[in-house]
Structures are given as C-alpha cells and as structure tokens.
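Accompanying notes for the structure given below.
Entry: subunit A
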Amino acid sequence: MADRNTVDLGTGSDDVQLRFRNDEQAGIAAVTVDSFLDQPDAEAVRVEPGDDARDLLPHLSRLRLVEVNFPSFGDGRGYSAARLLREHGYTGELRAVGDVLIDQLRYMRRCGFDAFAPDAPLDEADAAAALERFDHVYQPAADAAVPIWSLRHG
Partner candidate 1 sequence: MKILTGNDLKSGAVVWWDGKGWSIHITDAVDAGENAENIIAAEDAARRVNAAYAIEAEQTEDGPRPAHIKDRVRALGPTIRPDLAVPAADKMGWDWVI
Partner candidate 2 sequence: MYQYDQYDQAMVDARVEEFRDQCHRRLEGKLTEDQFKPLRLQNGLYLQLHAYMLRVAIPYGTLSGTQMHALADIADKYDRGYGHFTTRQNIQYNWIKLEDCGDILADLAKVEMHAIQTSGNCIRNISSDQYAGAAADEVVDPRPYAELLRQWSSFHPEFAHLPRKFKICVIASEKDRAAMRLHDIGINIVKNDEGTLGAAFYVGGGMGRTPMIAPLIREFVPLDQMVTFCEAALRVYNRYGRRDNKYKARIKILVHEMGADEYTRQVEEEFAHLLEQGVEPPTAELDRIRSFFQPPEFVAGLPAKADRSDPDFALWIDRNCSPHKVAGYVSAAISLKPVGGIPGDASAQQMHLMADLAKEYSFDECRVTHAQNIILPHVEIGRLYELWQKLDEADLGTANLDNIGDIIACPGLDYCSLANARSIPVSQKISERFAANGKGELLGELKLKISGCINACGHHHAGHIGILGVDRKGVENYQLLLGGSEAEDVSLAKITGPGFNEDGIVDAVETVADLYLERREDGERFLDTYRRLGMDPFKEALYG
C-alpha cells in the first residue's frame, strides 16, 4: 500500500486480490486517460467513469494494463468501457478497482475483467460461490461463456 502515498493513481500489485490470468502481473502504475494519450510510452491507464474508452482504441497495442475505476458500485459505465475494449481486441490485463463487491464480480468477469483490486478485501469463499453459481448465460459478452441459444442450436 506504500505506493498509494507516492503515486496518485493506480493500484499496486499487492492490491490485486483476484486474478484470472496466467501471465505475470505488470508492475507498472496506471496514469489518467489524458496523461496516457500525452505519453507515447505509457503502457498502463486508468479509466474513470466519465472517460470515453473509445479514446484508447488507437493505442491498444501498447497497452499492458487497463484499470477501470468503480468509485461507487452502482455506477455501471465501467462495464461498457471494459466490454468495448475487449470487442476491439484488447487482450491485456483488465483490472476492476474501487468499490468492487462480491455480487458484481460475475457481471464484471462477463464484461472482460480478469483482475480485481477491491477497496475492501472480499470474502474469498463467498466470491468463489458467486462466480460459480450460474452454469449458463443468456447472451454473449466479452468472456468465453457460450450463450444458451447457441447450446440450443449447436
């Protein structure tokens, strides 16, 4: 948590509680979308709810980490931002940070998030149960889940 005091933005590796990737975690600090667009060598960005994730689309190839901040869990703009980035081919780490709660994890995973750095640590058993509860989905999204209509019609 020490780097919270020196860096305005970005979660440190220690803050990531759940991660669903096999690659090594990028030890880089995220910058604001504006800073990212100004710094041609920046590799990590933090998207705030009011940011337009489409601004990042021309730069996906140099991105290794995207943090999407949820200052309040009820503000769902980050779901669209995440899914859009995946639809446009971003394959790096997509980390949900902030007010990340158990009952939103499933939706976040479906929108393409593969790392979670919650403000308050989650009960891991509850989180695992929440993520495993539904065997099926009704619609395709940014994850690998096969929609029910596809199971029905092959």
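How these were chosen: all candidates are chains of the complex that A comes from, given by their letters.
Throughout what follows, contacts are C-beta pairs under 8 Å (C-beta built on N, C-alpha and C of every residue); 3 or more make two chains touch, one makes a residue touch a chain; residues count from 1.
All values derive from a computational prediction rather than experimental measurement.
Student: Check 1 or 2 against subunit A and report the one that touches it in the complex.
Tutor: 2
Student: Hey, which residues of subunit A end up touching candidate 2 in the complex?
Tutor: 49, 52, 73-77, 79-80, 83-84, 87, 101-104, 106-108, 110-111, 123, 126, 129-130, 133-141, 147-149, 151-153
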